[in-house]
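Shown here is a partial selection of chains from the complex, left in place.
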Amino acid sequence: MSVSVQKADFDVGAEIAALSAGDDGAGAVASFVGLVRGAGIDAMTLEHYQGMTEKSLAEIVAEACHRWNLRRVRVIHRVGRLLPGERIVFVGVSSSHRRDAFAACEFVMDYLKTRAPFWKKEEGAAGAKWVDARESDDAAASRWEPGGG
Amino acid sequence: MIKLLYFAGLREALGVPAEALALPAGVDTVGTLRAHLAARGGSWQVFATSRSLRAAVNQAMAGMEAPVGSGDEVAFFPPVTGG
């Protein structure tokens, strides 16, 4: 149940291996990597609200652990300036069975997208522009609410 | 005194990332704080006009009715776009 907000890149293979290392009850590890897409942008800068970011990520992970039968959860989110193709975010979940791992991993991403205080600014040919929040992200998150989806 | 923080496009529009504010009389919720800030005029009117502005009190998301008191950390920002 570990959360990191950092400038540095991370080692996806090592993070995934750590989710089941020494735990022979872990039969399933689901993970997600989000990357900077290059569509018309030269770079992206991620701003965050230090303190609240870590707190909100920890709350999202705790909620996932409450909803599903999980063994370990790892969230890493980068901040600062990133180039197209660079990794932004990692979410990894281990569990006994795959259903819990898949559901929790997608849940953490959906909640992170709508509840964790990060903001993206894109640099392109036309200058720099803050990314608008997407309604589809709200819809994705609301699937997990009672009566949602 | 409260600590005020502004993030992302809002921070850029206001030209200030943070400030300390002595709470005026009658300012005791996120909503009344927004009205107080909007009254500064100029770019601060966004606090009256924006429907998408979000607030957090002591690092937890907060609605307009959330109480604000001395010692609190209050942040305003646009909808989040991480991930």
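First chain written, first letter: the chains are A and B, and each begins at residue 1.
By definition in this document, a contact is a pair of C-beta atoms (placed from the backbone, for glycine too) under 8 Å apart; a residue touches a chain by one contact, two chains touch by 3 or more.
On a predicted model such as this, the values are computed, not experimentally measured, just so you know.
*Asks:* Work out the full complex's chain counts from this file and present them as a formula in the displayed labels.
*Replies:* Across the full complex in this file, the copy numbers are A x2, B x2.
In this text, only the chains that are shown with their structure count from here on.
*Asks:* Taking the complex as given, what residues does chain B use to touch chain A?
*Replies:* On the chain B side, the touching residues are 5, 7-9, 12, 52, 56, 59-61, 75, 77-83.
*Asks:* How about chain A: which of its residues touch chain B in the complex?
*Replies:* Counting only chain A, the residues touching chain B are 34, 46-49, 51-52, 55-56, 77, 88-89, 109, 112-121, 130-134, 137.
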